[in-house]
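Okay, so here's the structure we're looking at.
Just one protein chain is left out here, and the rest sit where they should.
This part shows chain A:
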Amino acid sequence: MSESEFGKKWDRCMADAVVKLATGFGLGVVFSLTFFKRRMWPLAFGSGVGLGMAYSNCQHDFQAPYLLHGKYVKEQ
């Protein structure tokens, strides 16, 4: 893996972590306010889920550098 590609993967990982953390936190806020009587645990749970998903994505991205993503084309 080249240096620039490595750097791009890290950048993508950081952006992904920010988005997923914010999304998880936001969903936690919504559920805490609507169904769980303003408790703290949905926020912590949502943030944890978001961070975990981001970590898993990063891990997959770094461990499988030679994986090609293809699409299945139906025979006409």
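To be clear about the criterion, a residue touches a chain if its C-beta (ideal position, glycine included) is under 8 Å from a C-beta of that chain, and two chains touch if they have at least 3 such contacts; residues count from 1.
We adopt the following convention: contacts and distances are computed from a predicted model.
Asks: Looking at what's absent rather than what's present, what does UniProt name the missing chain, "MICOS complex subunit MIC13", "Proteasome subunit beta", "Serine/threonine-protein phosphatase 2A 55 kDa regulatory subunit B" or "Aldehyde dehydrogenase, mitochondrial-like"?
Replies: "MICOS complex subunit MIC13"
Asks: Quickly run down the residues of chain A that touch the omitted chain.
Replies: 6-7, 10-16, 18-20, 23-24, 26-27, 30-31, 34-35, 50, 53-54, 57-58, 61
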